[in-house]
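Shown here: the complex without one of its protein chains, the others still in place.
Coming up: chain A.
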Amino acid sequence: MKEPLKLSRRGLLGLAGVGLAGAGLGAGIAVGVDGVTGGGIASRNAANDPPGLRYDFYGTHQAGITTPAQDRLHFAAFDVAPGTSRADLIELLQDWTVAAAAMTQGKELGEFGAGSANYDAPPEDTGEAVGLPVAGLTVTIGFGPTLFSSSTGEDRFGLLSRKPPELVNLPHFAADDLDPASSGGDLCIQACANDPQVAVHAIRNLTRIAFGRAVLKWSQLGYGRTSSTSTSQKTERNLFGFKDGTANIKNENASDVADFVWTASSPSSPWMAGGTYLVARRIRMTLETWDRASLREQERVTGRTKAEGAPLSGGTEFSETDFSATAADGSRAIDPQSHVAQAHASHNGGAKLLRRGYNFVDGNDALGRLNAGLFFISFQKSPEQFVTIQKNLAKNDALNEYLKHVGSGIFAIPPGAPVGSFIGSSLFLT
């Protein structure tokens, strides 16, 4: 088996490590290395087996997709800094891989970690996760359309010929009100954990490692999961107070995962085999208006009961929706305009998504309304699945009265990396 990669000197610079003073060492290694020295990873805990739920970082697919959805999210989009070369970008992805692999296994970053080392240097690890359990941290890295070609069509990193035809900005959907400052990005990192500080620690340190190579464009905290991606999980509620994601793709359903999530090799982008596409949408909910709506109205636009989450056609939460069922007055039990009807695969040419959304509350706006909603994330083998469903929802979903899409991003999620390799190696090196 290959050795895991080590942090590059620039990565270590980001971590402010002490283990990089030996320039003579770097020169002595003679692998065409230009003054590069490496650094190890310190263990967060005295024991090498930190407590808590842990997921492998290395593997066929990236973690954080079919992984049972953790409770907390910190999502970040980055732009590659001006002057960054293709080699710099590769090095950044290697550093991110090393650091993410370490953090997901509960290790502190750098040679000495958060609280040790040279007193004259900034600590290598920022330290706020010291003593916390690993909390099921996953780090998922993706590439935006602008990484492949700038808005003027420039081939920034020699990747244009490998750009998947599917990886283009999402079309404008009816009533979109997107803020460019919280949309798009060349790179993305999704950090999920059951402890919010663990997720924030991951994004913060990966951002630090990237300084000079990539800069944070926008980021979003999600404090509560709204989707379950495993049948072992109960369905959580969104800020409308309804169970969200009852009909989501679950990782136990191998055929759904194969049919709808993982991208197959294609002639134009063979490097995406085993990857997927991530769509992020910051959806503001006008909660004050929603909270004034009658229960009848809330259930009608949703198409499910509020308490149980059962379809209005009857049964319990996981009962099949019956769109032909009628109510006592002869009308459809499930309003054809309801969210559950409009979002259902049967109304969207069979398209399904793996959803991984999170509730957010970012303070309030100037009018005293909660700045709150759903940070929607979905994974799909092709963005077309999302586009089909969202085109339909934007036009027909009764829930739109209470929603506004204010941020958007699309990213190609490359396959996972084996130990010794790095996320994105299939794009850059094969």
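Basically, a contact is a pair of C-beta atoms (placed from the backbone, for glycine too) under 8 Å apart; a residue touches a chain by one contact, two chains touch by 3 or more; residues count from 1.
We take it that contacts and distances are computed from a predicted model.
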Hidden subunit of the complex - UniProt protein name among "ATP-binding cassette domain-containing protein", "Iron uptake system component EfeO", "Chemotaxis protein CheA" or "ABC transporter permease": "Iron uptake system component EfeO"
Contact residue for the chain not shown (choose from A:94, A:140, A:276 or A:321): A:94
Touch with the omitted chain, as defined above, among A:58, A:112, A:157 or A:242: A:112
Residues of chain A in contact with the chain not shown: 2-3, 5-11, 13-14, 16, 18-26, 28-40, 81-83, 87, 90-91, 94-95, 111-112, 115-122, 208, 211-212, 215, 420, 428-429
